[in-house]
Structure formats: structure tokens, C-alpha cells
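Dumping the structure here so I can ask a few things about it.
One protein chain is absent from this view; the other protein chains keep their places.
And now, chain A:
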């Protein structure tokens, strides 16, 4: 069976996410879909699986136009998706068998009221056996590992006899052994059941291992589709970048001083950071590059005492520190502007002024009482300095735009006496104007002699603002480069597992 998507357009408030994308593949084959962050690959696959009803363009099965406007229609046509966040699709306190048979329990019961559990578990077991997955059907899903949960979801799709199965970054959280097992199951699905697999991943080497064709997307557009045998990692990276992304931000010359932060062999207990070693000097902006899920956030959070340190050393100004919580990290002179701004960075229900004073509230007390007046005076000054667009310092942060919220999230640390500032994707959801203002803010901090870590999956930004870059892949720092001597291709190459 042949699947074709023709001239798919979709728009969200303020963004043209897909601009006339074409995509084609056959069932019984494994097709890679790749692109940099924001290229639109997940959006395209959501269209195919019926998550949106407002796209334009045609979807054809064997040359016949079909209507896919909701997930049910997609499933009826034999198109299913396994999302990266497996937990959202599973019910943890039900058994493996019940979860595998969930769709048929929900839809195929008809007028029946009693469930035939024996039959349900028998059928679930058959499906697992077809895939050669060894998993007791009566085990609770809450006791499974992430990889096993993925298997349950794949088995669930197979119950519905799909023709096409989309796997959205399935390998990102898996270990090498688990990935191998997943690949075995995927190959089995493809060859034994004739399912067409669309495989989204950022890890180029594994795409070259398992896929037959590769489609590259960039900025919501189709770039290329090639058989994997006739291309190379380098060629794919070139396609992903397209060589035309430039940030016209002009960085000031840094004045670099003594070493402020030194990290040696840092590993966390959660298993999301593996043996990281690096250093940042005073006045230096150091980039932490890597794709989404490479471990950049975990690196920042481990240093900030949010993840638990398993082994390794953190030195600030030559002094060994061991932040066991963010509270301690702040005391040791760290500041973190977290990635999830609205969830972690600002208090959306509180006014601007109390957000700005949150980490340095002790500066605004006399005899234990808050001096709200002083707090507001400082807030007004900061609003002016940072160019935060708000009617007043009393405005709720929830009512500000993304860029201005981010300025608040950065601004709140300026009054504290931190030595090391960590920025995790600080320009996410921020418009171009606010972006260069945030860059200026960061440079201002560097000029004051602070040590800066700038974690971002946007290579263009890394190149624009940093002095030196560490590249992360699979929870490890794999490469160190000097910004002025590198380019996008090199960073992308190491970010996608090139060696």
C-alpha cells in the first residue's frame, strides 16, 4: 500500500507550521523522518494521525484521497502513532493485557456489559507473541520500564492491524540494549506484518542502521527524500541546515578572566547525565549545544541541585560545593533560568514586582518586615532597564507576552549575587526583538564578570552569543569547540551522534 501526503499546509496562531509539505512511502518499509527542532516533522505526523482538523492538502492511500480529521478516522484507515511520552497513553494501574486491549475494550464491546478477561488476556498474549515480546500480560503497567511501556503501545497498535505506524522519537530515552530490542520488534512488524514504519529520530547513526529511505524537513518544508544507501550523515546534516540560517546578532568582544566554574566527572542519580566535565571562566559565555533530550536541561539541573549528584565535583571559584537543593545552589552563587518558563521560571499568578524580587527578598526587609515600597521602586527601575513591556509593576505576569515573561525570569536573578548564570533555552517562544534584548542582557552579565552557561538546541543562537561550546549527545558531553572556529554543520554533526 502506498501512502502519500500532498501539499500539506497548517497554520497556528502566529505560525505557519507546515508550508506545503509532500511526503510519500510504502507499507512494509521503514522510513526515517528528520529535521532540526521546529522543522515540522512532529506536526506533519500529527496531521497524519488525525490530531488536527484544520490543515489543507490531501492525503492519499493507494492513490485514493482519504479524510483524516480525527484520531478515530486515522485508526480506521490503519494509521497509528506511538508518541514519545508513553505515559500519557497508558493507564498505569491496569495490567499489560488490559492496556494492550484498551482500544477494543473501549470501542468493540457493543452492547456487551461483561468483559471476558480470559479472552482479553489470551488475545493480548497472542499479540505479544507475534512480536516475540516476553512480557506477562497480568503485570501492572506501573511496574514496567519505559522500554516495556513502548512495547505495550506498539502491541496495542498491532491489535488494530495497522498499515502505517508512526514512532515519534522512540529511542530517545532508551539504553543501547533496549534500542536493539526495539529495532528487532520494528523489523518484525515491517517484514512479518507488512506495516510501514515512520521513524522520527534525531540520532542519525541509528536511522542509517534501520531505515530504508530518509525524508528531511526544514522550517515546515520538504527538503529531500533519498534512499538511505545512497546518502551520508554529512549530506543529511547539510539538508537539515540548508546553509542559510544566520543570526545577524553581533556579539561584543568578551573579556575573559579567571576560571569560575569547574565541573569534573559529574554524573546524576537519575541516569540523565553521564560523566560531564567542563569549565567556565569569568566573563565567558559557554554554550551547551545538543538536540532536545541530549541532557542539557539535566546538566543545568544537576548543577543547580535539582537532580541528585551521584558522583563528580563542582567547584566555584576554587571552592568545592555540593548543592543538595536549589536553595543551597542559590546560596553557593548559582542562578538558573529554566526552560519551562511558565511552569518553573515565573509565578504567573503573581505581579511583576514580586517575581523580580523572589530570589533576593532578603534585600527588601527591615526588621523582618517586607518593604514593599522599596521592592516596587527596584522593580520599576528594572522594568525600565530590561525594557519589560508591562502597564505597571503590579501587572500579573500571566498577562505579559512570552518574551516579557522571559525578561522577568532573567531579571529576577540580576539582584542576587550569583557568580554562575545558567540559561536553559532562554529564547524558547520569544520573538526576534525580545530575543536580541535577552542576548544583550546575557552579555551585560558577562561584562560584569559573571560566568555564563547558555544551553540551547538552536545552533544559530549558540554560534551568535557564545565564546566556547560543549556539544552534548545522549547525556554526555561529546565535543568541545571554540565558537569562532566552528560552524553549524560541525555542531549538528556531533549533536546527531557523528564521531
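One rule holds for everything that comes next: contacts are C-beta pairs under 8 Å (C-beta built on N, C-alpha and C of every residue); 3 or more make two chains touch, one makes a residue touch a chain; residues count from 1.
In this section, contacts and distances are computed from a predicted model.
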item: UniProt protein name of the chain not shown, from "Monosaccharide ABC transporter membrane protein, CUT2 family", "Threonine/serine exporter family protein", "Biotin-dependent carboxyltransferase family protein" or "Cobalt/nickel transport system permease protein"; value: "Monosaccharide ABC transporter membrane protein, CUT2 family"
item: Candidates A:116, A:365 or A:484 - the one touching the absent chain; value: A:365
item: Selected from A:326, A:387 or A:498 as touching the chain missing from the view; value: A:326
item: Given A:215, A:354 or A:406, the one touching the chain that is not displayed; value: A:354
item: Selected from A:75, A:412, A:450 or A:468 as touching the chain missing from the view; value: A:412
item: Residues belonging to chain A that touch the chain removed from view; value: 13-14, 304, 306, 325-327, 329-331, 336, 338, 343-350, 354, 358-359, 361-362, 364-365, 368-370, 372, 412, 416
